[in-house]
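Every protein chain but one is kept in place in this view of the complex.
Order as written gives the chain letters A, B and C; numbering starts at 1 within each chain.
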C-alpha cells in the first residue's frame, strides 16, 4: 500500500498547476465560456503541446498515461483551474470509445486527438435516457453500402465543436437492452446531422443533435455489431472518475476561499471565522472533502478490477462527489454571504460547476441505487 | 380556522398534567416498568376514575371524546409524564377495533374497558409482518361450532396483561391481501393460547403469542367475515396519532431539560448554552419540534376526512415524529454529555421511549414510502 | 381546534378566486408560471390592478387604504395569488416602508407617501446593507451630517433589490458615532433623483440583474425626510424586521413549486416510467411535501396565536428559516429531477419574445438558474445564522 503519487504524476500535476496559474485567470476563462464554442482553441492547443491530452491515453494509443490515477491527477488540477476545454468530451468519452473499440485505421484518429487537431464528442445520451447508459433508442439500420442512423442525442458535451461525433445507436433489442448497441464515427458535417449548440449554466457547451437518415459507410462502425455497451460503460466509468476528481479540485478551491474569507471578513467586530457555529460547519466541510477524495482514490485505483468492484468504486466516488460537492458549494456560498452571489466574485463560478457535476453521468440517488444493485449482483 | 383547543380539552390536559405531577414521579414509573406487568394496576385504576380512558371513546361507546384531538391532547400529556400504562393497547387498539366492529353484546366489553376493569390487547403484528397492516398469515378456519385459530403474533403491546385479546387472522386470500382478514375476541386464558411476556427497552411490556388450534365460538368474530381491514387501518391511524402526540410530549420534555442544562452547566468558565454551535443546533431542535407538532395537529384534525387524506396526514405525523424524535433524542443526549448516558438521570428514559416510537406502527422510511404511494393513488 | 376554513373564510377565498380569475392577465400568469423574467411593466400592471380593487395593501389598516384583513385572510390571499400565477407585489414600499411610516412617520409623511405607494407614483427600494455591514447591520458607515435644513449623505449601500427601477430609497444612515453602534442610526427617505446618487448594477452569479449598489456623494436630503427621531432608526428598522411576518414563510409560493416539481416528476422518465414512481425520488419528494404541509400549519398557528405579538421576533425567524429551507430543498430536487437537462442555459429563453424551441422539456430552462438564485434567500433579510441567533436568545441561551 502506498498513498503517494509517482514522480511522473506529481510532475504532471505541478506542471498543469503552474501553467494554469500563469495562463488561465478566471476572467479569461469566463470570457472564453461566452465565446461561440465555449472554450479557447488557442489554450486547447497549448494543453495538447504540454501533453495533457496524451496523459489520458496509454502508450498503445499514442499517449503516455491513461490509467485511473492519470485521469484523477489531471482532472483534479483542471478542476482547481475551472478549465472548460473539452478534455472530457474529446479525450475521455470520444477518444475512450475509439481506443476501446476502434480498428487500426479508426485508431489513427487518436493521434490527431492527442495533438489537439481533431475534436471528438460522444453523442450518447438521449432526451429520455437520463443517466441510464443502456437506454438507446436512436436507430442504426444496415444498408447495402453501410448504415443509416436516425435519432435525437441530448446534451452532448461539446457536441457543437466536434469534428467527429461518436454516435451510439441501437442495431437490435429493446430500448433498455445492453445488448444491441453500436457506436459509429460520424463527421459533424455529414448530411442529415443537425447540431444545435448552447452554453450551459456552469460555463461549458453542449448540443442537441438530430440525426435524420444519416448515411454512413461500413467503416463508420466501431467494434463488433451491437456489442458496444461494455466499452460505453467503461468510458462512462472513466468519465465519472474524471468528474469526481474535477469536483475534488473545485471543492479544495471553495474550501480555501471560504477559509480565507472567514479569516478576513469581520462582522460584529471579529473575523466571522471566530463564530463557533461556522467553525464546526467548516470542520465538517473539511472532513467530508477528505472522504470524497478517498473515494476518488479508490475508484482510480480500482479501475482495472473486475466490473462489479470497479463500478461500485466509481459509483461511490461519484455519489460522494455529488453529496459532498453540494455541501461544499452551498456552505461556501452561505458562509460568504451576499458577495458569493455575484458574478464578479470568483466563488460562484466554482460553485456552479461543482453543483452541475452531479447532473452529469449520474446524480447521488442514481449512484446510490446503482451501488445497491451492484451489491446484490455481487452477493 | 382556529388553533385553540376547546375548554374541555384544555381542562383534560391540565388535569392529567396535574395528576402526573403529583402522583407520577419518574422513579415510581421506572419501578412499575420493572414489575411483572410493566405498569401499575393501581395507577391504571386512578386513570380510569379520572376519565382518561373514557376520553378516548365517543359517547356512543360510553366515553366522552374519541376524536383526533382527544387522542392528541391526552397522549401528549401522557408523553410528558412518560406514562407506561396501557392506554394504547387497551383503549386505542383493542378498544378501537371493538368500537368499530363489535355488535351490541361485544361492545358491552367497552364499559369494562373504560372503567379500567378489563384490559385489552391487539394481537395483530406477526414475526414477518413488520409494519404492513395487511400482512396476516395467522389462520382462522370455520368449524361447526365457530372458529379454530392458529398462528404466531409478535410484539403484542401489553399482551401479557390483557384479559381479552383482539386477534386478527386470515379467513381467505393471500398473505398480503387486505381482503380476507377478520378479528376475533379471544380470552387470554383460552386453551391453546400461549403468552410469553417481556419488557421492552423503553420501559413498556409486550408479548409473543402463540395460538395453537384455539377453539372459539361463533360469537368471537368481530364484524363481517374477512372485512376487518378498514377497521384495522383506522385503529392503526389512531394509534399513530397517539404515538406521534406522545412523541411531542417527550420532545418537549427533552428540549426543556436540555435548555435547562445548557443554561446551568458550565464548561470553560461559561454556561455551555453560550456556545454558538450548540445554540444554532438548539434552534433547529426547537423549529423541528414545532413542525412535528403541526403535523400532529393536521393528523388529528383530518382523522375524519376521506381515507387518502386521512392516511397521508397520519403518515406525515408519524414520519415527522420519527425524524424529529430521533433528532431531539440524539441532540439532547449529545448536548448533555455523559450525564445523559446514566440510568439515574431522567433524560435517557425519555430518549429511549422517543426513539422506540419510530419502531412502532411504521418508521420514517415506511411512512415516506407509504405517503408517496398514497399520493400516486390520489393523483 | 379546527383546521377547516370557517364559512366566512371560505367565502373570502371564493371572492379572491373570482377576482383573480377575472383580473389577472393570462399572459402575465403564464410568464410567472413558466419561470420567465418579469419586466418593470409586468410588476406595474399587477400593482395597478390590485390597487383598483383596493387589495394592494393587505396588511395596512383600513384608514390608510389597506384591507384590514386578519392574518388568516392575508394568508388565503397570498396563497390564492400564488396558485393563480400572480406576480408577487414589490414589498419595499408596501410591506417594509409603509408599516414603519404608519407607526413612526409624521402625519405629513403618511399623507405624502402612503398614497404614492398605492398609486404607483413612488417605487421604493431599501438602503440597509453596506459592503462592510451585512449580517452586522449596526456597523453601517454611510454618514448623514446635518447642514441647516438638510442632511448631507455620503457612503454606499449594496444589495439594493430592484433599485434600478426605484425613484425613492429609504436608508439607514449614521448620524452619530457615540454610544453603541445601534444608537447613532437614523432612518431617512431619499429621492433617487437627488444629485450625487449613482446606481450601479450587481450581476448575480447566474447572470441576472436584480440588485444594485447605490453610491451617495454629498447627497442633500431635507431634514423633513427624517422618519421619527434622529438616532432612533435602529428601533424602526427592527420593528420592520419583526413586524412583517405574513408570508415570510412563503407557503403559497412553495406549494406552487411543489406542484410544479410533481408535474416535472410525472413527465421525466426513468426507463420509460415516470420519475415520480422512482422510490428514492418519491421519498425525497414526500419528505419535502410533508414538511411543507406541516409548515403551512406552523405558519397559521404562529400567526394566529394570541401571544404572537410578544414573540414576533423568534416567530419570524422560525418561519423564515424553515420557509427558505423548504424552498431550497424544492429547488435542489427540481434540479436533480431534470438530469442532464439541468445544464443547458440559454438566458434569452427566459425573456418574453423568445421564439425558438426550448432545449429539452419546456419546464427545464429556468430550473438551474432558480436553484442558484435562491441560494440568496438564506442570506438576505437577516441570514439564517442571524435568525438562529434570535431564536436562541429567545430560548434564554
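Here is the rule we go by: a contact is a pair of C-beta atoms (placed from the backbone, for glycine too) under 8 Å apart; a residue touches a chain by one contact, two chains touch by 3 or more.
This is a predicted model, so every value here is computed, not measured.
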Revision key, fill the gap. Only these shown chains touch the missing one, namely A, B, C
Practice item. Return the single residue from B:101, B:181, B:204 or B:228 that touches the missing chain. Key: B:204
Practice item. Please give every residue of chain B in contact with the chain that is not shown. Key: 125, 127-128, 130-132, 135, 154-155, 175-176, 196, 198-202, 204, 206, 208, 266-269, 275, 277-278, 326, 330, 333-334, 337-338, 340-345, 348-349, 351-352, 355-356, 358-360, 363-365, 368-369
Study note, to complete from the structure: Residues on chain C facing the left-out chain by the touch rule are 279-280, 283
Point to revise | Interface with the undisplayed chain - residues on chain A | key: 1-6, 9, 69, 259, 262-263, 273-274, 276, 278-280, 282-284, 286-287, 290-295, 297-298, 300-302, 313, 315-316, 319-320, 365, 368-369, 371-372, 375-376, 379
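Quick note on the criterion: only the chains that are shown with their structure count from here on.
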Check your understanding: From the centre of chain C, which chain's CA centre is farthest?
Key -> B
Exercise for review: Could you put a whole-Å number on the gap between the CA centroids of chain A and chain C?
Suggested key: 38
Point to revise | Length of the line joining the C-alpha centres of chain A and chain B, rounded to whole Å | key: 52
Study note, to complete from the structure: Averaging C-alpha coordinates per chain, one finds the centres of chain B and chain C separated by a number of Å equal to 43
Exercise for review: Give the residues of chain B that touch two or more other chains, as numbers and ranges in rising order.
Suggested key: 276, 279-280
Study note, to complete from the structure: The positions of chain C in contact with two or more other chains are 385, 388
